[in-house]
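The complex is shown incomplete by one protein chain, all other protein chains being positioned as in the whole.
Labels for the chains are A and B, by order of writing; each one numbers its residues from 1.
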Amino acid sequence: METNQTKNAPTNVVGKPLDRVDGPAKVTGAARYSAEISVPGTVYGVLKTSTIAKGRITSIDTSRAAKEPGIITILTHENLPKPAKTPQQVEKWRAAQSYLPMQDAQVQYAGQPVALVVADTLERATQAAALINVTYQAEAPIDSFHDPKAELFDPQKIQQGKKDSHVVRGNPQQAFDGAAIRHEATYVHAINHHSPMEPAATLAVWEGADKLTVYESSQNVTMHQGALADLLGMPREQIRVVTKYIGGGFGCKGSFWPHTILTVLAAKAVNRPVKLALTRQQMFTGVGHREDQEQTLKMGTTADGKLVSLVHTKRATTSPWDNYTESNGKILDMLYACPNYSTTYELARANVMTSVWMRAPGEAPGSFALESSLDDVANQLGLDPLEIRLRNYADYDHSNGKPWSSKSLKQCYARGAELFGWDKRQAKPGQNRRGRLLVGHGMATASYPVHSSQGTARVRLFADGHAVVEAGATDLGTGTYTVMTQVSADALGLAPEKIRFELGDTRLPTAPGSGGSVAAGTVASSIMAAAEDVWDKVVKMAVADKKSPLYKAKPADVKVELGRMFLTKDPQKGETLVAALVRSGQPDIEGSGTGKYGAGYEEKNFGQNGADPNNDSKEKKTGGHSMHSFGAHFCEVEVDPDLGTVRITRWVGVHGAGTVLNLKTATSQMIGGAIYGIGAALMEETHRDASFARYTNADLAGYHIPVNADIPEIKVEFVPESDPYINYLGVKGIGELGMVGVAAAVGNAIFNATGRRLRHLPITPDKVLEALRQPA
Amino acid sequence: MTEPITPDTPAGGPGKPANDGSRRTFMKQAGGILGLALAPPFLSQAERLTALSRKVEGVSALSLKVNGTVRTIQAEPRVTLLDALREYLDLTGSKKGCDHGQCGACTVLVDGRRVNSCLTLAVMTQGKEITTIEGLAKGEELHPMQAAFLKHDGFQCGYCTPGQIMSGVACVQEGHAGSEAEVREWMSGNLCRCSAYPNITAAILEAAKSS
Partner (left out) sequence: MNNFSYYQADKAKDATSAKRADKSAAFIAGGTTLLDLMKLNVENHDQLIDVNTLPFRGVEMTKNGLRIGALERMSDVGEHPLVVKNFPAVSQSLLLAASAQLRNMASIGGNILQRTRCGYFRDTAFPCNKREPGTGCPALEGDHRNLAILGTSEACIATSYPGDLSVALTALDAVLTLENAKGKQREVPITRFYLLPGSTPQKETVLEDDELLVAVTIPQTVAAQKSLYLKVRERTSYAYALASAAVGLEVQGGIIRAAKVALGGVGTQPWRSPEAEKMLVGKAPSEAVFRAAAEAALRGAKPREHNAFKVEMAQNTLVRALSEVAA
């Protein structure tokens, strides 16, 4: 039998635009999200959060609150049961914020939990929390890296030690100084909040003194299980985390936040199941955010627009304890053919919670700087924006010298331009009018890496022709339920209705969470590995079975496709897996396997063949090829020069993302990515009052995300792309890709419409009016 | 495909508040586990005014006609319709996204009009017809709006979906689904962070055509 290698095996339902298998549950209201699980005896937890951003709690008066009827307990730092460890005491704490509130009287950020009320109804718990009187000794907080009290420092490492704060390739400053064209600009990105529609929620159920079940709105049940095990000092297997449905996450539910452990501790304290959902307001100080940041990019090119240097620095706000910042530099390093590059991160501590990855972390703001500057240079040189990108096309990854595993960017450019009608674009800015409105066209490149990942899955094929497939993954709305059903169906040659795919439970085989766009490719690979295990077992049964057409064949001569085993040299000779299983008398057969995604997959299957031996970068060990998805966005805007409003009127996105598992759900995800980016480009900004270090618009009326009326028809296409190196089915993640470059495409279109470059996101009407007052 | 997790007990588990000693007495519950009981047959509007007390204080019996069935909960007057549905009646299809009328996830129909149930007091909906997402399908047969959402992939995570669908049903009934632009504007009270907007619009236009 052939083993774990990408095969261009025939498909039946993979790739088809199947309706979501979880769709009926979602459109009928039957799908239960974490706070909707009904467990008898459940009581309600509500957090009380700090009004100040820095200082000490001097007293907490709970007497009025305790008089509310139905109050079961009020927990504060004075009586909350202590966890076995705090995150700071955990050796390898990887789950974002390392600070756990309510351990002492300190207050370090506004909105930090200071008490937790448990009551018999939500109304009573909520009001009791309001009645708790906390007295503080407040100190002047630091609100951001802009604060005069803030000190920028070199963190050396960012993201919990995972990345260096300086990366240098070549001699970027010298190259910039000597460049024919020198462009320098600073880009500002506002604080953004993920704002999934479902607020984060925890339902903690102690099944015994040392046995815990947590229904959590989690993008990664394994991460939540591990973090809880660390904090509680319990073996992982004693903790079960379940997430059957999750109402969006976009990164904020892929980390561990205080409310989860506080709810678990409260449930222990009251010896009853406790359910706690953050309020929408608490979502702004409870589950991280995209940090406020500023990037300066020096771009040097030749007189014909070829990049010679990129010198990038980023300044951003971080929390008092962690050195988290998005790694914006990554995409600048690899997107184009540029021989000299550097990035430097500088952080300042402020009284804010730890920021965290938010859809396309690093790539989204990083590409805004890169793609806007490139657009400026193109305009300066009189080059079409598409042309300058082609002139700088990277035939290999210049960040590490490796060849691409696959790259279809030129096809994306060409097809996108055709769909959009790019050739009709007016090159000179400010020339295209529609009545009073200025019309502009812009484009930008998208890319996102194939991160290394792995996971396991279990496949159980029943003799009656159905199968149960299991992996502890999650479905954020990304379609995991559906696409894995399709993958399983083809692996076993069954109709999708005959597959039950289970996810979202730590009792299932460990799979990666939904994050970094790794879920689809990894889980699909895991299922294929598990299916191969089943194939292997059934083939062995068949070749030993006199009644089988494959009797006495060598297993190595047997191939399996779409659930049918046959002789490679004589495909007519064979039978289905199910037929052999039925004859065996066994009611079912089970297989399991580990699937790899990205570099690990390549290393296992291809060795280090493609690696450049002279390349001493860190990425060398990750395999022979550089692995990325690519795409191109094209955008039309209308700018009202009197009112400053910007409306997106047309959008085209064309992407090369390997094998598309389900055209319908994949298209939806790319549309969603574009709109997420449009939000960041035009309206999303959380305002933090500088004196109070507290948000002033922490709700969905104040923090604007796009509404239906903001969005025109969006055309999304995928170009055919086959990639043997990245995983079993050649799948590249698409969760982030659709958002990368979006803000730049919008900004570039606004430039084309107005002749003004807006480098400060979001591009709200006030900024447009201000820009229009300046000379073009 | 997984089954949704179903409750281990009848609905209403967590919702029963303890008696706070208010002067209203509890309605006796005939066999209703955990705070639920079927109320007398639905009352007409005229009967309602005399049958239901004009003054409600503390935990009281509130009768809500949801999806054609009158159900009684024991709840304080501050309980919103959304919480009454989700926490007292275990009808969790209506979603809480913001609790302040800023997202539309809680949209239900009251006497045929779409409203934000998070800003509606349950006590004020007594005697009215409340329709939630759970009341839309006829048995296994999806409502045309539900079917259109499924076909056009008008959702991803699904959390805003019941609100979108209820709002979409009303949008068509109101006569505000005549064009793409009209649907977009009249559906702007329902946020979708996964941003299925183009698909939602397509689904509503199709459902409008077939209705």
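We adopt the following convention: contacts are C-beta pairs under 8 Å (C-beta built on N, C-alpha and C of every residue); 3 or more make two chains touch, one makes a residue touch a chain.
From a predicted model like this one, the values you see are computed outputs, not experimental measurements.
For the chain missing from the display, the contacting residue among A:F692, A:Y728 or A:F751 is A:F692, taking the whole complex into account. Here one chain is not drawn; of A:S144, A:T243, A:S355 or A:N708, the residue touching it is A:N708.
Interface note for the absent chain: among B:R114, B:H152 or B:R193, the touching residue is B:R114. The residue touching the chain not shown here, chosen from A:S34, A:Q108 or A:Q127, is A:Q127. For the chain left out of this panel, the touching residue among A:H77, A:R94, A:K410 or A:R647 is A:R647.
The missing chain lies against subunit A, touching residues 51-52, 68, 110, 123, 126-127, 130, 281, 642-645, 647, 682-683, 687, 689-692, 694-699, 701-702, 704, 706-710, 764-766, 769-770, 773.
Residues 49, 54-58, 76-78, 80, 99-101, 104, 107, 113-116, 119-121, 123-124, 167, 170-171, 174, 176, 184-191 are the ones on subunit B that touch the missing chain.
Operating definition for what follows: only the chains that are shown with their structure count from here on.
Taking the mean of the C-alpha atoms as each chain's centre, subunit A and subunit B sit 32 Å apart. Interface of subunit A with subunit B (complex): residues 19-33, 35-44, 69-70, 120-124, 195-199, 242, 244-248, 250, 275, 277, 279-280, 476-479, 481, 485, 499-504, 664-665, 667-669, 671-672, 674-676, 699-701, 705-711, 713-714. Within the complex formed with subunit A, the subunit B residues making contact are 1-2, 4-9, 11, 13-18, 20-21, 34, 75-76, 78-79, 83, 86-87, 90-100, 102-103, 105, 132-134, 136-137, 142, 146-147, 149-151, 153, 155-162, 165, 180, 183-185, 187-201.
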